[in-house]
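Note that one protein chain of the assembly has been removed; the remaining protein chains are unaltered in position.
Moving on, here comes chain A:
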Amino acid sequence: MSEVALRRLLFLILLALGLGLAALTRPLAPRVSLVLSPLTAPLPALGHRLGQNLRAGLAILTNRQDLYGENQALRAKVASLEAENRRLRLEVDRLSRALEVRRAQAPGVVAVARVVGEDLSGLYRRLVLDMGQRDGLRPGMPVTAPEGLVGLIVEVGERQALVRTLLDPESQVGVRPERSLGRGVARGAPPGHLVAEFPPTVKVAPGDLLLTGAPLGLFPDGIPVGRVERVERVQGGLKQRVWVRPLVELSLLEEVIVLKPL
């Protein structure tokens, strides 16, 4: 018998065996496979698990790339929101200060101006504001901060205004003690004090708070000016000289509130 014929014979025998097996085991098909699966399944199951782990690893890598992009986008968004938040917080602070000043000091707030310059010549203590005539600012308008009085506008440009502060030697502010009667005048004593003079009958002591009084007619009544540091008797006891530390830290001022002039 030739090799081809033998091959065909073997093929036909195996084919018949296969068809017979398929027909005979048809009702038992899944059960037989299940019974024998402990013998057959471990290696494919191991490969399958390996494949699942690989796939999970790839998915993690892909997700990480996605997360990186998303993280970058969120970071940019957070930065933008933080910047806006910062801006809004400053705006709220500014408006709160204006509100506080309006409530505590005077009803006539004209503007909230930014301090853009400072004269540190040593002789004068003046501030430059970023608002001027165009914004309604005029000479003679009091300038305050939430902590207390700052000074008075003495010169106005188109977009700038010059403030003579409390500490300026040309500054004169009518003051009165918060808890007792009596009036005096405080002049600037650079670099960091005011010197107020009171009649000897006025009760004033270190630690007392001085407020604006109205005798000179430049500032609204009741704005905090400074706290008494030292009291001296001068001219043979005919006057009291009071050294006052202003409440406002001028070098730290960023914004001030301009009030309507009296």
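Quick note on the criterion: a contact is a pair of C-beta atoms (placed from the backbone, for glycine too) under 8 Å apart; a residue touches a chain by one contact, two chains touch by 3 or more; residues count from 1.
FYI, contacts and distances are computed from a predicted model.
Missing from the rendering is one chain, named in UniProt as "Rod shape-determining protein MreD" (options: "Na(+)/H(+) antiporter subunit B", "Penicillin-binding protein 2", "Ferredoxin" or "Rod shape-determining protein MreD"). Checked against the full complex, the candidates A:L15, A:A205 or A:V234 give a single residue touching the omitted chain, namely A:L15.
Summary of contacts with the chain left out: across A:A29, A:I60 or A:A205, the touching residue is A:A29. Contact with the chain that does not appear here is found for just one residue of A:S37, A:S80 or A:S251, A:S37.
Where chain A meets the omitted chain, the residues involved are 3-4, 6-7, 10-11, 14-15, 17-23, 25-26, 29-30, 32-34, 36-37, 40-41, 43-52, 54-55.
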